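Of the protein chains in this complex, one is absent; all others appear in place.
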Amino acid sequence: MIVRASLRGLLHHRGRTLLALAGIGVSSALLVDMTMLASGLTHSFAALTRAQGYPVRVTPAGTLPFDSEAGISEAAAVSQQLREVPGVRSVAPVLGAQLYLVRSDSASEPLFTSGIDPAAQMLYLLVEGEEPGDDEIVVSGPLAEALGISVGDTVSLAVELDVALGRPRGSASYRISGVGDFLFNYAGERSVALPLARLQEITGRSDEVSLFAVAPAADADEEALVERISAAAPELSAYSTRDLTAALDQRLAYFRQLSTILGSISFGVATLLVATIVTIGVRERFGEIATLRAIGVAGHRVQIGIVVEGLALSAGGALLGLPIGLWMARRLDQILLTFPGIPARVSFFVFDGISVALAITLMVGIGALVGVIPGAQALRAPLGSALREEAD
Amino acid sequence: MSRAGRLPDALERGRAASNLADPVEVVIRASGVQKVYGRSSSEEGGVAALRGVDVVVASCEWTAIVGPSGCGKSTLLNVLAGIDAPTAGTVELLGNDLGRLDERARARLRLLRVGFVFQRFHLLPVLTAAENIELPMAEAGVARRDRRQRSRELLDFVGLGGRTDHRPPQLSGGEQQRVAIARAVANQPDVVFADEPTGELDSRTSAQILELFSSLNAHGTTLLTVTHDPEIARRARRVIEMSDGRIVSDGRPAR
Partner (left out) sequence: MFIALLGVLLLPLPVDPGILVERRLAEELPASVGDTVIARVLGGTAERAFVVAGIFERAPDPNRIARNDYEVRFHLPDLEQMLPDHDRVDRFAIELRSGADPEATARWVESLAFGTQVYESVTLADRSSTTFRVVSRFHDAIGLVTLLASGIFLLCLMVIRVDGRRPDVRTMRLIGVSRRTIVSAVVAEAVLIAAVASVLGVAMGAVLTFGVNTYFGAYYDTTLRFAILSPRIVVVAASLGVALGLIAGGLAAVRIVRVPPQRLGER
């Protein structure tokens, strides 16, 4: 009955209850978003790194993947050395270089080009066609779309631009063997991939790669494998997905901290809103509470009514906030994904059920409990005076 | 005009069956009760509302406390009912020394053995008339079906059988007070305290309320009523007159 009275009180003050729910809803939506942002990119990036089954990266000592122009020399031998490390299933070498797209006699557009082993690569998923053979390339979807080219067509790529002669140098024609969905490309990025040996040959970076991606055997532990690789090739740096995400975390500390600050603020605002509504509600019902006490309703029963009111408001607001938060996350993600160089496949906002549930539960819990203090004050007030006050 | 009906059988049965309502000869025994309001609890520093009151109320009595405004009658009622604690003196209610009971025990005593009627009704505006009556029963642990039935009987008793689902703002002052009386007796109390129960009502409605009180008292409920209403004082079996925090007369009403 006490609970019914509390809930009906909320319905009775429909306008303010709806406003409170809306306010708490928006605040909890922000809280949901900040919880998703706090670790979203890390989770998303980790998933992307593991996507093709190659979670380990081996790079020149002290560098992160594609963080410098440094390369790994004697790549074939190193590749063999890595394959022999217990627990390694497959090794995918990647060489990054810049080629230029040649159109008629001009060559201006630089293209990020990867040299890969068509039999073991983790850069792209083939959307159309097949892996490249000699003198063949795989192009990214945006490039194919921009040039209006498809499988079977031919494009000309140059290694360098000769400033003195005023024309591209080392240009050659390549047949498009496939169109790929390049996993690590930013939105709309135009890039190509061709066999490693060919790229090494045309760029003069013989037997050199930028990194190796390593796929562990089914039963191999990723971290232990990284340790074994580090021991086997101490001149290189080996990173597990956890290491890479930690490095990313370090670089995106600003967003993590911003999300913590904004999350705390939204948490505070929602709590403050529930506290204000419930406190005012309790103050307004000071006389009613006195009446309940006078007719013998136990203090803890009165408190239950107050807690239920706070609980209903915060839980209702949180429920409302969840879909709003998910919608807002999509919008905010669209904004943040315009960051230059961010892979289009990652997401800044990843729904982590446990974290979101924890944040919401905490908010709902505190929302429910904020009424306890004004409730206790109302219950501690001298009963006779409270009744007289109500009568007046 | 709706007249007070027969006291519900449920109430009678409850009274007979309840072991909470052991018949006691003396319902209230107060001695040397003083009440001082204000920061200081001494008479010098605060406002003395009661200055050493001794009173004994026997079972089944209808006692009216009268006197000018500010003489301490409402304070006495609150102290005797365990709503206010006296500054000095002792109060025994239904065999329990209120000074020795903690708030939880006093609340339990009020819930199960005491009823209250207030001048301003003090009903919960968001609950219906029936729910307001059910509230103390629900808190006392009466089963839902039983309390529904009893609330209906009580509403019939106070002449509001047709207003079960009306909320207090939809009822007139007299109707609200009748609901308040029904709520006061919902748990079949041994004693009902009423503070100016007709203070907000017109004379016709007051007469209806008086009928209800008469009926309750006739069925064995002890009544202690603070009033300015000479009609209540006339109907009561005993009238205590107060002045300046003291009892100045105590006896049968003048007929």
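Per-chain residue numbering starts at 1, and chain names A and B are given in the order in which the chains are listed.
FYI, a contact is a pair of C-beta atoms (placed from the backbone, for glycine too) under 8 Å apart; a residue touches a chain by one contact, two chains touch by 3 or more.
What you are looking at is a predicted structure, and each value in this text was computed from that prediction instead of being measured.
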Which residue of A:Asp153, A:Glu284 or A:Glu389 touches the chain not shown here: A:Glu284
Residue among A:Ala61, A:Leu125 or A:Leu358 that touches the chain left out of view: A:Ala61
Footprint left on subunit A by the chain that the document does not show: 13, 15-16, 19-20, 22-23, 26-27, 29-30, 60-63, 67-68, 70-73, 100, 107-108, 161-163, 165-168, 250-254, 257, 261-262, 265-266, 269, 272-273, 276-277, 280, 284, 328, 331-332, 335-336, 338-340
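In this section, only the chains that are shown with their structure count from here on.
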Between subunit B and subunit A, distance of the C-alpha-averaged centres to the nearest whole Å: 66
Subunit B residues within the subunit A interface of the complex: 74-75, 78, 81, 83-84, 103-104, 107-112, 114-116, 118-120, 122, 124-127, 131, 134-136, 138-139, 183-184
Residues on subunit A engaged by subunit B in the complex (per definition of touch): 1-2, 4-5, 8-9, 11-12, 287-288, 290-299, 301, 382-384, 387-388, 390-391
